[in-house]
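In this view, the complex is presented without one of its protein chains, the others remaining in place.
Letters A, B and C name the chains as they come in the text, with residue numbers starting at 1 for each one.
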Amino acid sequence: MIVVMRREATSEEIQHMVKRVEELGLKAHVITGTERTVIAAVGDKREETRESLESGPGVDEVVPILAPYKVASREVKPESTQVQVLGMKVGAGHLGVMAGPCSVESEEQIVASAHAVKKAGATALRGGAFKPRTSPYAFQGLKEEGLKMLATAREETGLAVVTEVMSPEDVPLVAKYADVLQIGARNMQNYRLLEAVGRTDRAILLKRGASATIDELLLAAEYILNEGNPNVMLCERGIRTFEAHTRFTLPLASVPYLKQKTHLPVVIDPSHGTGHAYLVPDMAAAAVAVGADGLIIEVHPCPEQALSDGYQSLTFEQFEATMKRCQLVANALDIGLG
Amino acid sequence: MIVVMRREATSEEIQHMVKRVEELGLKAHVITGTERTVIAAVGDKREETRESLESGPGVDEVVPILAPYKVASREVKPESTQVQVLGMKVGAGHLGVMAGPCSVESEEQIVASAHAVKKAGATALRGGAFKPRTSPYAFQGLKEEGLKMLATAREETGLAVVTEVMSPEDVPLVAKYADVLQIGARNMQNYRLLEAVGRTDRAILLKRGASATIDELLLAAEYILNEGNPNVMLCERGIRTFEAHTRFTLPLASVPYLKQKTHLPVVIDPSHGTGHAYLVPDMAAAAVAVGADGLIIEVHPCPEQALSDGYQSLTFEQFEATMKRCQLVANALDIGLG
Amino acid sequence: MIVVMRREATSEEIQHMVKRVEELGLKAHVITGTERTVIAAVGDKREETRESLESGPGVDEVVPILAPYKVASREVKPESTQVQVLGMKVGAGHLGVMAGPCSVESEEQIVASAHAVKKAGATALRGGAFKPRTSPYAFQGLKEEGLKMLATAREETGLAVVTEVMSPEDVPLVAKYADVLQIGARNMQNYRLLEAVGRTDRAILLKRGASATIDELLLAAEYILNEGNPNVMLCERGIRTFEAHTRFTLPLASVPYLKQKTHLPVVIDPSHGTGHAYLVPDMAAAAVAVGADGLIIEVHPCPEQALSDGYQSLTFEQFEATMKRCQLVANALDIGLG
Partner (left out) sequence: MIVVMRREATSEEIQHMVKRVEELGLKAHVITGTERTVIAAVGDKREETRESLESGPGVDEVVPILAPYKVASREVKPESTQVQVLGMKVGAGHLGVMAGPCSVESEEQIVASAHAVKKAGATALRGGAFKPRTSPYAFQGLKEEGLKMLATAREETGLAVVTEVMSPEDVPLVAKYADVLQIGARNMQNYRLLEAVGRTDRAILLKRGASATIDELLLAAEYILNEGNPNVMLCERGIRTFEAHTRFTLPLASVPYLKQKTHLPVVIDPSHGTGHAYLVPDMAAAAVAVGADGLIIEVHPCPEQALSDGYQSLTFEQFEATMKRCQLVANALDIGLG
């Protein structure tokens, strides 16, 4: 950490801060500049000490040098993590494709979707049984009944099942049916939930919150990893910005940035990331080109009749065309897709 | 709702959409413009139908006319709601002041804080026992022990106790000790938690998520109100923007905007809203001037030694000065403060 | 336009607004909903009337239906515009590549860069002679001397020259040497400058402002088009958001969105869009996959010695590798690159 003193800081204040740095178990190096003094605090203490130093007398700001996350860091584990679930491989050169409807609506709907997305090349089936909805008046999901339908679809197709869990008390139930537990963007910092899924043996798909920084995303992953579950996939699904023509802004640069910082695989969600079905095929292809380890795409037998997210869902035909486009890019860049 | 058709929409597509609107129980008015056709869909159906219409053939966009929230709306209840807890009144001409440390650290610390903030004019004591922390390595709170210390501080001062609850399963425990249950910004869309606090008889302080729209905030309030708990205070605590010199950007215009849209009282948090102690006094005075119904401010006996948020906590002396400044503004504008 | 009246609007207010709509030369349709009345105002008047209606008595909001731009719109000209400059084709299935240093620093530097980028597959040379710099203390460019060096580089390689113009009075000078006049992001709404370049016969590369909406970008293009210059290329170079690990956030979804709304070609700038050289190759490949019509990339013989933007400039070797990767994607998707 670098403690930057104000220009007018007194030598007493500087001495005080040196003492504080040492009390915190760090070594202090004082550097006297032409206008300001800075104190370099050396040692492996992070967030917890930073906050404390910031409120010291005469301190202008404290600049962290080390990343706040540890076990998620590529510095700690240089080789890329690959998450494997049934037939799906995500990471380390393999690109997994999770596709299916936003919500499970009926056995017929989910089984038909599973067959269609499998045929087009998907390696997992997504579908929501517990739905976090902005409005209390919107469809909230079929709950356990929906989970059973997902299990049926898995039996029929062999596809791994990806579904969201919203509350710590639902974790055992959802984990009974699902192969991958999804943490939605709204729950990225629901720490009790992160701990609960961290204690299961299911793979986790952790979605980035709409205003979360990358450091916050990696610290959320760290909550899960620290409970002993190493199978975490990160998912970029778009951030909230002033752009109004897309529902969120999907920053694909997160992929190469994350891959430099962490060993965990990175999945892109072009459906939520754009919010419009007609933008999904091009953004899916771009996600493959940028080096994503996975895609998660909303597909519905009849988007116009969907109980949720119809406007951003592809039809079976559109999904098939999207997969063909992604396959062309993946082949060109020597990426194993599907 | 207004269904805007694409310029090239065929008359078949327009007919199809008219039929869809009617199937959804709405009345359709077709308006043929010089360049486009729009269909006005009249009736009291909201979010649930909007999504569905958006994915129709030939549709460019669907523009909602009615607000998505109902019971929180001032259209439904024109008179302002006042939340009363022990001696504190928030709303309808009264400005409540909640102050205290970020975290409860010891009985001595919390009791001293309670006495100090009461003397300066606060009407409630804030203090965290369950702390949602970005990093799993940071101090997570004293939990039940902390709640007991808050109860002791209430006994000694008569101040109402405001404290955060993070998980549905903790609600009964926290409600046993607290007068006001705080929902943190990270949990604003933790719907199971909103439902759980909605089933208690405690007042609720609902913080706006850092990237939540005002509609989303009011819909989150609606989750609580719908469970039968009418004592909801909304709290603006800053949004995430590109500004880096403050931790969040505190948009005080939320106050007059919200007061037009909802009958619920609006509290301002200048501590999280700026992230720097030296910005708090001026922003607190501005919050009074803009018409806020309450303030929530972090105060610590010794910010430099605080286990969390020291950089944004006021000392007792700074808080006293801040309250004097707020009192001057409140008097000038005829607002009952404290 | 749809004029949405407040719930409590009186019938007098509604009548007043109907009259106002008609005074503005539009036809008014009144639709009485279950909760509110809306007035559909039909006819081809846009921004100018919207503002006026918004301040009417009893009006809640005015929702535009028609886009505010006209000649840039694909509705007006359905076929894609291709901009051709010397050997470069941008748009309508051809992807042009403009590459070179941020600033022209010496004849040696710019000529060497021109040869290197041409060899790697670029079709135009970029280089700044007039540099808009955030700080008045930073290098401001070689001005006319730099323009002459660019012309020399063109003579030696045949590459078209792309360079920025910052002020209306510099337009004749810059147009004398350059093939493509670049309008920088900071000047996207410098209307006198837009008009000045609109009166030249040079192709224009119009960069999106860091907080401009897409509508504002297209209206800026409209200022140029309206002066009689049809050769406008739009350039997405990233928007300002809360993301701090990249200098700007590069929303590639702008490409398919823009291509639906306008016939003008869309160029991506992954150098400014990320601000870090190591993120450029992957984002360039993604830009090709998403359907961009052009790329503009910063390349420098020795980024560490560059007088500006070294941190985001590729070396010759890195650029060559980037072009190979882009070529693979372009071939796979049947796009003519270079």
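Criterion: a contact is a pair of C-beta atoms (placed from the backbone, for glycine too) under 8 Å apart; a residue touches a chain by one contact, two chains touch by 3 or more.
In this text, all values refer to a predicted model and were calculated from it rather than measured experimentally.
Student: For the chain that's not shown, point to the residue among C:33, C:56 or C:291 touching it.
Tutor: In the full complex, the listed residue that touches the missing chain is C:56.
Student: Identify the residue among B:228, B:256 or B:336 that touches the chain left out of the display.
Tutor: Going through B:228, B:256 or B:336 one by one, B:256 is the residue touching the chain not shown.
Student: Among A:33, A:93, A:172 or A:228, single out the residue that touches the unshown chain.
Tutor: With A:33, A:93, A:172 or A:228 as choices, the missing chain is touched by A:33.
Student: In the complete complex, the non-displayed chain touches which residues of subunit C?
Tutor: 20, 46-48, 51-52, 54-57, 68-70, 132-139, 166-169, 186-187, 189-193, 209-211, 216, 219, 222-223, 226, 239-240, 277, 303-306, 308-311, 313
Student: What is the set of subunit B residues that contact the non-displayed chain in the whole complex?
Tutor: 211, 213-214, 239, 241-246, 249-253, 255-257, 260, 273-274, 278-279, 282-283, 285-291, 325, 328-329, 331-333
Student: Pick out the residues on subunit A that sit against the missing chain.
Tutor: 2, 4, 7, 29, 31-36, 38, 40, 42-44, 63, 65-66, 75, 240-242, 244
Just so we're on the same page, only the chains that are shown with their structure count from here on.
Student: Copies subunit B and subunit C touch; is their interface built from the same residue numbers (over half shared) or different ones?
Tutor: Mostly the same residues form this interface, as more than half of the numbers used are common to both chains.
Student: What rotation angle superposes the Cα atoms of subunit A onto subunit C, in degrees to the nearest 5?
Tutor: Nearest-5 rotation angle for the superposition: 180 degrees.
Student: Among all other chains, pick the one whose mean CA position is farthest from the mean CA position of subunit B.
Tutor: C
Student: Roughly how far is subunit A from subunit B, going centre to centre by Cα mean, in whole Å?
Tutor: Spacing between the chain centres: roughly 26 Å.
Student: Could you put a whole-Å number on the gap between the CA centroids of subunit A and subunit C?
Tutor: Chain centroid spacing, subunit A to subunit C, equals 31 Å.
Student: Provide the C-alpha centroid distance between subunit B and subunit C, rounded to the nearest whole angstrom.
Tutor: Centre separation, subunit B to subunit C: 38 Å.
Student: Going by the contact rule already set, what residues in subunit A reach two or more other chains?
Tutor: Residues 211, 239 of subunit A each touch two or more of the other chains.
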